[in-house]
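Before anything else, here's the structure in question.
The complex appears here without one of its protein chains, the remainder shown in place.
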């Protein structure tokens, strides 16, 4: 494989126009003592045909989700992705473009981002959304830094009901800025609100709530929001699953200051965890906006008064503000945001509601049937969106492996996070009642065997 | 699945603008006695998600060529297809366009066809190529009709060395026009030239030669051309494999009058036999050109003198000439021709030569190794391009099924055509020496078991 | 902004391809092939890089207009939206990557889909049996007439004529000729329908068939179809249905119920498989039971849940394709029909007819409506009023392009002067219909105000009006 146009004759001509003899002459600025004097130890080049054989062989070593019935979720969700998304994303004007520095030749990307911002703002009930961040975890990290800067406080309340990986990322980001993280324990599958109330004080920069939380349950947002509101400076950061917002009240209505989350469920594949996109939305507040990381696209006019779109508020950003920027973020996840945009447009008002309700109802059906199995407990009770936390007497790992023998990926084994035990089981609209019944039968056998 | 925009409210508005009450009122012109009074007996509609599950289940009932090592050819060839072809063809401006009636909005299709015509003409050594026909077989049918019209004679010499299906199509097309088909037998894997010479006379409208022929051998084109040349009126029709023309002398150099063939090997997948494309090229002869079926694209100028492309010589065609047209062909295989165009452009001069030589040399390697197996005869000897005709004492069907157990599709069982026995084995550049060695080992066991 | 020809990017030695190294001996073919059959010099194809190819064809695509670009109101062409999922289905490796000579037991999945498609088409049309072999509409017509030919041949009847109305597509008469028939044209009456008297006059025992589209190319349903059928059948002829306009009647009427004996479908029209800039299409043929023996071979059959190709068809009209027809197109049509199912097809037709009637209602003031009869999925206007002001239908069509919309079919059907045949299809939305109306109204106004400007259209396209006469006079058909 090779994508170079220059032929030897052309190279010769160009070298002569430059005024050197050999291509290697162009590298004379590199001191000899560091110039590489041997070929790289890499395999020999191969052709497209050989490449396809090679990667297909690698793929065959995987078990993919078409080969197993998957109930895995925990931050990466297998929703149906309308066919048109990939067709649109494969338009090379989109995927082979750079960050839209020259707005006049980049109106497609810019308008799509503007639409993305608008729909994310609508979905979350917030005033302003940015053009995307790297993923859900790093979006939480950025939100924490934003809260620290905005409040000039450093206590961050981060309950254990938040995705363990997100908490890790949050701690990494907050670390160099002396964030003081306070973890709040669980009460059943929910955040222990008494503990939360106790921890919350006027030194608190932010309270972070996952919505629905890591264990699949929906926190009592009204109560939490009321607590946070008592502290004037404290920001309420909500990490929301955007699909759940097809059914759940948008965080904006509870007075959230910053809403972030993983945009993957919006039309992006599971893809072994990436590329995904972090989204971030904030209250319509100029002071908060100035602290916001990431690109923003705004609508404006050209010299003839025609509408157009540009990147804006760039004085917040690293390439202008350098060390005083709100973040070092530069590349974000534009193409993934485009996929989310097309998803939101395609599903629309009714579609996103339907996906949410189907996911919820199918989860409810499974929950109901699982509860009939003795030796199995659904910790969530009826408070869930599309994930439930199931505890069994047998270790989850054994159950997982018994169901795997039946080509079922039974859920995420929680023991890997060293905090709780059990399986986190996710059900989306893709499951049929037949799938769920099979799952229940297999689970019955596995639990009681 | 549904692709209708009108909402019930919009329908109401439109009906009122039209001046009727109900949609069904628009169908009042259909007499009641033939108006369908019950729903069609079709399955219920399904969603995209269900559709993908359904078709994937169907696909799983097939054995595809990624699951078996295929040596099948006989008119459908499994060459490597550069990745870029499908990317370009998925540009919806190409694939969702109609026949370029409005040239000014169709310059992309038109220019691509002009390039296709140019490259087909170059490859075949002919003066003029058309914009494509339906497939190889029907291209032969059209060529026969063309020869009948052009010569006003009706004897057509169609040796048995031509693909049996092509001969069937040829007979179908010629039938209503009193074509008198004379089949010429084989001498080894070649056309019996003595028989041919005998049959050829001044009543002969055309001699058809497949190049390489159905059994994989290359006919003595010089000798045949010399014979045909003796008959003033007789046209030489060559059915050439376009990939073979990367190595073989173009038919134009032997004085062919019409060259037709299956364009599939040029960047089109095997696709269970279609859609493929027929190609047709002729001598640069105005009289012949007037008899040519199918679309033609020509270069011209716009009112400002800028170059552009249009469909041309349309007075030959059905929409203008109606019953006096050269053919009824309307839709051809534009998108497949586009794929062939991109293939020819990507492979280029050296690439098409390399594909041809690799196919040839790998076939030669296999042939050499197979000849070492006792009880097996390669009828072609050393005269082959990328197919060889292998005879064994055991019926080919048994050999095929024994190799199929080893995931090898050993070749086309010739007995299905009721003329000859044996296997027609095809080797393209996609095979590795290792594949071929495995094939030989499996064959050794199968032949001698 | 012209894009150069791909050969203009060529430089000796540049490579766009990628192939493995040859891993066997390289021998000289001259040693073993007949003298003179090995070429001395590789064919002079362009030598360009992959980047060159990608940019070139990307650029060409941008010089094209497809259904995804906007309205495509070509009458009788049924340019509806092509669902993307159909493309995905046709590309599933397990469906696409199978060889036509694989034994049937290895391809049961695909055969089941083709068989289902046949059953669907039979139910939709009211015909009894289907062949999927024809690769286009015209190919289907040809197969249909050849079936009729074989039928009469088998019965020992010599019939040499095929009747075609003057409003028919050009393919009808051309097909008749190709199938060895003499095409006899009959006139339409003043309501745009088959004139029964002309038909009666033309009918005799030399007539093999009448070819008819219903609704016809004016979008008008031939109300007298039952009488027409009786007349033809009484004269011993058969009735051929041209399926180009099937989008008008799905779930509302069936050619089989109208007593047609043979018909073809255009999968690339009614069932939304992409036209591809002029193909591939697919033109299955349906017949009544008594014609089954004459269908092309091989014939797809099912026995005890196993599908296979039946070659033992002694009365078959023969074969018209190297393999089984345009399989990839069939997969798309299968997906389309199966996805829409029982209820969806009816909605298609209803909205196609609604959209066409809406356009007609809005446009008939500015442009002459030559036939006032109720029409279904398409209708024909005449530019005669505008022609009187010196602006032809061709000019109007070209002016539409300036507004970034495709033009209707023009100068067809031949029975209407300055005709514009308009078929919006069901997938256009109201916004797009209104824009089309508004544009045609604007053009009508422009013709009053500045006819010269309209006559010089198009103005904003990548090339302006092209000289077709020159192209035909001095054909430049290759570089």
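Letters A, B and C mark the chains in the order given here, with residues in each chain numbered from 1 onward.
The working rule: a contact is a pair of C-beta atoms (placed from the backbone, for glycine too) under 8 Å apart; a residue touches a chain by one contact, two chains touch by 3 or more.
Everything numeric here is computed off the predicted structure, so don't read it as measured data.
Participant: Looking at the whole complex, which visible chains does the left-out chain touch?
Facilitator: A, B, C
Participant: Looking at the whole complex, which of A:201, A:229, A:302 or A:393 touches the chain that is not displayed?
Facilitator: A:302
Participant: When the complex is taken as a whole, what residues of chain C touch the one chain not shown?
Facilitator: 1, 9, 11, 14, 49-52, 54-55, 58-59, 62, 68-70, 81, 83-84, 404, 427-431
Participant: Even though one chain is hidden, which residues of chain B still touch it in the full complex?
Facilitator: Residues 1-5, 7-10, 46-50, 83-84, 87, 92 of chain B touch the chain absent from view.
As a convention for this text, only the chains that are shown with their structure count from here on.
Participant: Looking at chain pairs B-C and A-C, which one is connected by more C-beta pairs in contact?
Facilitator: B-C
Participant: If every chain is reduced to the average of its C-alpha atoms, which one ends up farthest from chain C?
Facilitator: Relative to chain C, the chain whose C-alpha centre sits farthest away is A.
Participant: Let me have the rounded angstrom distance from the C-alpha centre of chain A over to the C-alpha centre of chain B, please.
Facilitator: Distance between chain centres, rounded to whole Å: 48 Å.
Participant: Just the number, please: Cα centre separation of chain B and chain C in whole Å.
Facilitator: Averaging C-alpha atoms per chain gives centres 20 Å apart.
Participant: Where the CA atoms of chain A average out and where those of chain C average out, how many Å apart are those spots?
Facilitator: It comes to 46 Å between the two C-alpha centres.
Participant: Counting only residues that touch at least 2 other chains, which ones in chain C make the list?
Facilitator: 14-15, 18-20, 50, 54, 58, 83, 85, 87-88
Participant: Which chain B residues touch at least two other chains?
Facilitator: Residue numbers touching two or more other chains: 48, 56, 66, 80, 82, 87, 90-92, 429.
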